[in-house]
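All protein chains but one are shown at their positions in the complex.
Showing chain A:
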Amino acid sequence: MYIGLFAQSACNLLCRCLGITFVVWFTILFVIIIVPAVLEVSLGIHRFYIRTLCRVFEWATLQMELSAKQKNRQFSKPHTKGILAKSKPLSVQENMQELRSSAHSRRSEPQFDMGDVIYFCRKGVESIMDDEVTKSFSAQELESWNLLTRSIRRFPHRGLRLTFLWGLGVLIRYGILLPLRVLLAVTGIFLFVILSTSVGFLPNSKFFLGEKVHLMGYRFCVKSLTAFITYHNRKMKLGFAKHSSQKTVGQVHRGLLGMIQRAMVKSSPHIWFERAEVKDRHLVAKRLCDHAADKTKQPILIFPEGTCVNNTSVMMFKKGSFEIGCTIFPVAIKYDFRFGDAYWNSSKFGLVHHLLRIMSSWGLVCSVWYLPPMNREEGEDAVQFAKRVKAALAAQAGLADLTWDGGLKRTKVKDIFKEEQQRLYSEILLRDHQTQKQEKCFEDGTPEED
């Protein structure tokens, strides 16, 4: 009986201790995060956090290399830059000439060569081994392990120390960071929806209050995802920063995001559209035009790729936003993947799952560059203007500049491109046919009029 009582009181004590530690711990963290957010004071914790994590990752990779060497096994580092050695890209014609010149110097009828397939064959297999588009639609590969479970597969040689470290990481991330962030996020969304809707009912001071509410909402979001953002070229932000509440153009979503979208609209004019409706596209374009022409209204935030890509490259920009003919302020964003991957593979998981993934990683670290404003020049159409902006953004952020359409994530590539390849090849055949005919004429000595 005494044992029972003893056990019970011990339990009580334990529970109380745990409870107290939890409360203290959470309060400290809450204070450290919320207060600086409100006062916009930086405690320098962020930089320390990032630096420590970086060092831990490097040490971890070193450990793995060592342990792999000990076991006499090969340690292959994952490769982020592509598999194949790229040779100088030649056109179809040049390739064919190379192919044929190696075969014969002077043949009587160089029209079609059975070896022509080799060119297409090789290009095809090269694209099977490595191509730029498929790479852009899957999460980027890391060079060193970032102690997350999801990237554990590529790094097999973990020693005891690393596994322990990983376990510690799991505890910290799921025990401390995740609940805290979820709490912040839920509070934030809740407050935002309520305040936004109620502001919508107010008559005139709507937009001013709306701005404030939006800002609060964004701050909560940023804190809940623990985003560390480094701004470059802040002075370029001048014209832009006066209206820090943004309008966004985006697609209508269902579920949680849809609810947030509807709430947003009530307090500040955003533009949402149905992607499948063609008529809708014209309506949106018209609204954008009207809005841009009206100088008193706020600037609009647009993401012109039209889909999520994994931030290793910039895909083709949709020309719609560039047709309007107003000034564009390009903003480049680049993420550091070791801390958390912001890439949303929407065919794989929905929004809530994606948010949970972000919240259970170390954080979101990104750099933001504000570029000088660009205008459409004389004689440049929307597509060329879009290309120019894209090149500037890719160069600034160090991303690959691709001409492929981001829509390839979901749809198949259009047949036009294949027909283009066929046309180029036919030209080669016909041209040879043409030159060969002419040569025959000259040999016969009877000049023929074409």
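Quick note on the criterion: a residue touches a chain if its C-beta (ideal position, glycine included) is under 8 Å from a C-beta of that chain, and two chains touch if they have at least 3 such contacts; residues count from 1.
Simple rule for what comes next: contacts and distances are computed from a predicted model.
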{"item": "Omitted chain (choose from \"Phospholipid-transporting ATPase\", \"TMM80 protein\", \"K Homology domain-containing protein\" or \"EF-hand domain-containing protein\") - UniProt protein name", "value": "\"EF-hand domain-containing protein\""}
{"item": "Contact partner of the left-out chain, one of A:L13, A:I28, A:L66 or A:C121", "value": "A:C121"}
{"item": "Where the missing chain touches chain A, by residue", "value": "73-74, 76, 78-79, 81-85, 87, 99, 102-104, 109, 111-112, 114-131, 133-135, 138, 141, 153-154, 156, 404, 408, 412-413, 417-423, 425-427, 429-430, 433"}
